[in-house]
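Here's a slice of the assembly, chains where they normally sit.
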Amino acid sequence: MHIGFLGLGNMGAPMARNLLKAGHQLTVFDLSAAAVSSLVEAGAHSAASPAVLAQADVELIITMLPAAAHVKSVYLGEDGLLAHVRPGVTLIDSSTIDPLSAREVASAARQHGNPMLDAPVSGGTGGAAAGTLTFMVGGDVADFDRTQPILAAMGKNIVHCGDAGNGQVAKVANNMLLGISMIGVAEAMALGVALGMDAKVLAGIINTSSGRCWSSEVYNPFPGVLENVPAARGYSGGFGSDLMLKDLGLASEAAKQVRQPVILGALAQQLYQTFSAQGNGGLDFSAIINLYRKDAEA
Amino acid sequence: MHIGFLGLGNMGAPMARNLLKAGHQLTVFDLSAAAVSSLVEAGAHSAASPAVLAQADVELIITMLPAAAHVKSVYLGEDGLLAHVRPGVTLIDSSTIDPLSAREVASAARQHGNPMLDAPVSGGTGGAAAGTLTFMVGGDVADFDRTQPILAAMGKNIVHCGDAGNGQVAKVANNMLLGISMIGVAEAMALGVALGMDAKVLAGIINTSSGRCWSSEVYNPFPGVLENVPAARGYSGGFGSDLMLKDLGLASEAAKQVRQPVILGALAQQLYQTFSAQGNGGLDFSAIINLYRKDAEA
């Protein structure tokens, strides 16, 4: 299939490569000439602007952009995709943005005759490279069924979450819970160790008890409990604290829009903001435990 | 074995019954005559006071009391166990109390020549009746090994957590994390539904993603997601909000004693306090989601 791809950043570039590897024809656009030429070397065509890309003979366009402002501009701007794309072309936005913005863009696309899906991902740059991302997809189920094989070239877990915007809802809700859980695990581990327990023994008990969660079992923030996690390598790699901060900001903003309280969610956002302001935004998000450990070097 | 058992409340009574069923000889004490006579009918002997029980020919004494003040009084009081028990008798306190109080009592017992274990449980009254409790045990490993078969008559998961007090540490750390996770799940589910998602679909996504935890998978607070949980029956039964509030209070108190911050833990305590002050302390602790649901009847 001939696919258009906009946004060749840390996530978008490896995703686009996986589409090429799966045999698709690709036309790409990015503001960075270097990012574009790297994809062109791998076999993609390039377009000089979103408008040009929209007018190429693509059947599907995928976008992967930093924030809602970029998404709105690329889709709804005067020289944006909707102003130039042929009706019937399917649009998939894989950016992580707030659900209401996603619905606004999807509604404009629908009016223009373009099926649209929001399909934010989880799995990080590692998952993007390995083609093992999870896609949380909002939109018509028929559009979902039709595009699932294409998304499957970039991810291994493609989940339909309901109508337009619900992919974003699922991501924002899950990641807010993740941020809360991680801080909760950090507090529980730091408290237990401060009270004299061995970290590994404590983690073992939590993981067979009602405190069990992904952050304690798979991604424990206390150094020495697990191998091959960021806590085992000085919190490098992984999912950055500033990315968690961004997602918590989306959650509290979406909550505000629907007048829904998220008390622990908002506090988790502020704790990551505090941690980031202290210069730690580039560390993996499990490093938040250093806020709680007197003996930590941070 | 001849075992002394003090404290025949909602938890202690079924635990004592399971010891009788396992063939042990039991001498019991409780302030409630009704509680005592019910156990006597089941085959136990009764003692008129802790002092009398301590002087009976028991090899092991188990206590199950409401709070640290009772534990200190029963063990350390002028007419308490340590003033009357024969050195060498093993002491097991299954009450849930703060770790420092547990260590204080264990240290006094040791000085008196009595091995002592702290062995708080999880699993609730259902687990106590079914003999499927989890015991988190602190104390010498030899004492742990020796008493494990007796605890196994009351529970199916008997875990050694390290030295004296560490059973309490494990419980307090796990339950603080549980309280945080439950509120986190409540916020995430309420937010997702307020933003237009189906609760069951959202729970399914969370349970295969990084937000996955015991509170989302096994005990989801949103009505209609799971059967056979308190949320499916108006939040009756289960683990009461006031019991969670007590455990969160122990966590923040223990944290204060070792000058350890527990930011989300303290906020979770206050949210359960708010919920309890609104008259909901008797509801299962997953009912905290009603703080967040505009459409909830509570």
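Think of it as A and B in the order they're written, each chain with its own count starting at 1.
We take it that a contact is a pair of C-beta atoms (placed from the backbone, for glycine too) under 8 Å apart; a residue touches a chain by one contact, two chains touch by 3 or more.
Everything quoted here is computed from the prediction, not taken from an experiment.
This structure file shows 2 copies of a single chain, while the whole complex it describes contains 4 copies.
Methods note: only the chains that are shown with their structure count from here on.
Here the CA centre of subunit A is 39 Å from the CA centre of subunit B.
Residues 99, 122, 134, 136, 157, 159, 161-163, 165-166, 169-170, 172-178, 180-181, 183-185, 187-192, 194-198, 201-202, 204-206, 208-216, 218-219, 251, 254-255, 258, 260-265, 267-268, 271, 291-292 of subunit B touch subunit A in their complex.
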